[in-house]
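What you see is the complex with one protein chain gone and the rest in place.
Take a look at subunit A:
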Amino acid sequence: MSNQEPVNSFSSRIVVLPEANIDTDQIIPARFLTTTTKAGLGKVAFNDWRYNADGSNKDFILNTIDPTEHRVLVAGNNLGCGSSREHAPWALMDYGFKAVISTEIADIFKSNSLKNGLVPIVVDQPTYDKLLKNPQQRVTVDLEKCALTLEDGTVFTFQVEEFARQCLLEGVDAMGWLQKRLPQIEAYEQSHGKAA
């Protein structure tokens, strides 16, 4: 959480999961949430899409690509809906993803992603269609410029909440920012009858 690697610009191939409404139970099924750490969740990312009950591989794209070459996940509308589990971005990042792209990204998943350096990018339908048309393409994500550049040269300017963007660029987090406000927090508690 603290002093994480600053995120700025990177290029990578995409991997496309066109299904809409990929919920966080698909990204990491609940039975893997008994962990007390964040480590090693990449191996169970999309577990039930990747593996049969006997542990053998299913015919699924995340089993065939090289995660170090495909760091951008493009998914159908409303990615990350459902549970608030931060294990979802932890699992995606541990697998190797650095950004997720969809036409809509669920609120809590988006917030959780931003806190871990996974860049959530909401694109318009034409940009999404171009990504799907060439699902092997290489894209560039530039957080400084909020620019997503497609292989055909199309540049899409995305929006990221400004505070979260600054935190990612600088590699700092909101905990320290909130702690600096403890005097104001104490004053609020005093004036609102909420002191301990």
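Here is the rule we use: a residue touches a chain if its C-beta (ideal position, glycine included) is under 8 Å from a C-beta of that chain, and two chains touch if they have at least 3 such contacts; residues count from 1.
One rule holds in what follows: contacts and distances are computed from a predicted model.
Visitor: Refer to UniProt and select, among "3-isopropylmalate dehydratase large subunit", "Tricarboxylate transport protein TctB", "Nitrate/nitrite transporter NarK" or "Acyl-coenzyme A thioesterase PaaI-like protein", the name of the complex member that is left out.
Guide: "3-isopropylmalate dehydratase large subunit"
Visitor: Could you list which residues of subunit A touch the chain missing from the display?
Guide: Considering the whole complex, subunit A reaches the absent chain at 1-2, 19-21, 23, 25-26, 29-31, 33-38, 48, 53, 76-78, 81-86, 104, 106-108, 111-112, 115-116, 161-163, 166, 173-175, 177-179, 181-182, 184-185, 188-189, 192, 194, 196.
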